[in-house]
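The structure's right below; bear with me while I get my questions together.
Only a single protein chain was left out; the remaining protein chains are all shown in position.
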Amino acid sequence: MELQYFESVAIFTGIYIILGWAMYFPLSAGQFNMGVIGFAAIGAYCSALCSKAGVPFGLSLLASAILGGIAGFLIGYPTLRLRTFAIAIVTIAFSEIVRICAVNLNFVGGSRGIIHIPFFTNVLNVYAVILILAFFLTRWNNSKWGRAAQAMKEDEDVAESMGINLARMKLFVNGVCGFMAALAGVFFAHYTTFIQPAHFGFDLLMRVCCFVFFGGWTYFWGVFLGVAVLIIIPEIVRFLDDWRLVFYGGVLIAILLLRPQGLMTKQTSEVLRRGLKGWLKWGREEHLRMRNRE
Amino acid sequence: MQFVQQIVNGIMLGIVYGLFAVGLTLVYAVLKFVNLAHGEMVMVGAYIGYFVAVATNNVLLAFLASIAGMVFLGVIIERCLLRPVRLAHHFTPLLITFGLALIFTELVKMYVFGGFPVIYPEDIRKPITLSIGPISITTLQITTLIVGIFLMMGLGFLIYKTKLGKAMRSVAENMETAALLGVNANRIARLTFGLASALCAAAGVFIGVLYPYIHPHMGAPLAFKAFAIILFAGAGNVFGAICGGIFLGLVESIAVGFGLTLWRDVFTFVIIIVILLLKPTGIFGTPYPETR
Partner (left out) sequence: MKPVRQKSIFVVIAMAFFVTLWIPEGFAKDDEWQKEIHIPFITCRTGVLATWGKIMYYGAQIAAEEINARGGVRGMKLLLDVYDDGSDAAQSAMLVRKVEPKALVLFGPNNSNTAETGLPVANSLRVPAVSGCCAKTSIVAESRPWTFTNLMPVDLLSIKAAELFLKKEVEVKTAVLLVDKADPSSTLQGASIVKGLKEKGIAIKEEIAISQGDIDPAPVITRVKDLNPDAVAISVGAEMGGAFIKEMERQGLKKKILCAQGSWTPDLIRVAGSAAEGIYGINQMWPADPKLKSLYDKCKEKSGGPPPNFCSFTCYELTWFLAQAIEKAGITNNPGKRREEREKLLKVIQTMERDGILGKWRFREDGVGSSQAHLLTIKGGNEIEVK
């Protein structure tokens, strides 16, 4: 097809990957932080206002990301003592409050949103950031903090008895989540040059959840695969017209039934490194193993 | 200000909210996942009721047919789509129901009147308005109130006084232990989902009859409100869900009554956050041992 079309698909894929990683990161520490949409909205609006006021792109990117990180950090406080489900709810409620505030406050444009945001995103920007984040995530996974996060996910009490400072870890993880989500929001705002509160609603949250859990929530490359598959499929099946979304729902269900643990998990990726042949056989055994652990 | 009338409005609205929140809370308690297709199931129930009402012009028949249809659909969904992944991480059934919601919405949009809103037949919906003192209320609303209360009492009886209810409660606490003790967990899961679908159908038909129209996208905002209700009231608690529903209806009506319509939704969320911070398991919730 055409280069500009591929470029736009690639950019959206990149933006969703960053969002997906923002949701994946707290998940790998056991926190179901569903507020990624709220943080993305904060990042998008903040950077949009900055850019319209003439601030250079790099600066507004950093500023909005840091703001998102602070917001994430602040959201971490109330959720310190909550269980997983309650954290999800409080963060969803937070996202909705951000959205409703955006609708009702006129200086951010109300329901019309902000238009004429200068166009700054391109494939290089987005993928450079993705590479940096991938590097960070790989190093994190192999470092002592990564292992601490995983311990926290498995069992909080044991982790605490091993000397891991739970509160600090949770706050840090939520802060990074906010940082990454805000980055995605900034790129989104500067690509579509138009943001509206409606863009940051519940359906975007569900899509990001789909990317993360469909692709595999235990390994960060799973998000990559999940986003790629779930963005490319609707584009390929355009010839289905009205049946497009039905097909999308059907594919989602079918693949989730076949591989409930997600497309790519850490074990799967290791197996892949050893050779493609073992992959399918391992899928079934791995599912059984995970089942027995639950 | 028509304060009393707004309270009555709020209670009526609340009963409907409560009905579909109960289905959601049942599914969450017993099957341990949030059914994202809940709103769409209410919508499908409303549409089934619509077709039967148009064909037979009888509300009762529409009600019963809708319940029967949705129970059938619910059991099939549970058997085919949810059982295989029940033991996986509890986000997988959630995403499956998300896909299901998409499918339901798009199919209804394609095949029923081009996706435009449909209206239940006028004869059924002709309400007779009674004025009792300062408030006006319709016969339809009174019927809904009575049927709703009956349904809730029946549900309460089922869950707390029958052997089946005991089995459901034991599965809600711990599915594996219940299975060890001789409860057929699969059957209970199927029954629960069927029961929740029946409640969806009832709520759907009520909505179709009481309110001016139904359309394919009515499921999502309703489901969102239902989530808010069960969080606020404590997941798994039937009585709490109804009370939560009525509370939400009251908050909305009174907010409108005071002219604070703009920030209505923010109130709801702020209240939820405050309550969750003060009592993380919800107002009526009992502390569950953390299983996942």
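When the chains are written out, they are named A and B in that same order, and each has its own residue count from 1.
In this text, a residue touches a chain if its C-beta (ideal position, glycine included) is under 8 Å from a C-beta of that chain, and two chains touch if they have at least 3 such contacts.
Just so it is clear, the model here is predicted, and its values are computed rather than measured.
Contact with the undisplayed chain is limited, among A:Gly20, A:Gly178, A:Pro197 or A:Gly226, to A:Pro197.
In the complete assembly, the contact with the undisplayed chain comes from A:Ile236, out of A:Leu59, A:Leu80, A:Val123 or A:Ile236. For subunit B, the residues in touch with the chain missing from this view are 1-2, 5-6, 9-10, 12-13, 16, 84, 106, 109, 113-117, 119, 122, 127, 129, 136, 138, 207, 210-213, 215, 217-218, 220-222, 224-225, 252-253, 256-257, 259, 261-262, 264-265. As for the chain not pictured, it touches subunit A at residues 1-2, 4-5, 7-9, 12, 103-104, 110-113, 115-116, 188, 191-194, 196-199, 233-239, 241-242, 244-245, 254-255, 258-259, 280-281, 283-284.
To be clear about the criterion, only the chains that are shown with their structure count from here on.
Contact residues of subunit A toward subunit B in the complex are 78, 81-86, 89-90, 93-94, 96-97, 100-101, 104, 202-203, 206, 209-210, 213-214, 217, 242-243, 245-246, 248-253, 256-257, 260-261, 287, 290-291, 294.
Against subunit A, in their complex, subunit B makes its touches with residues 36, 81, 84-85, 87-89, 91-92, 94-96, 98-103, 105-107, 110, 220, 224, 227, 231, 235, 262-263, 265-266, 269-270, 272-273, 276-277, 280-281, 290, 292.
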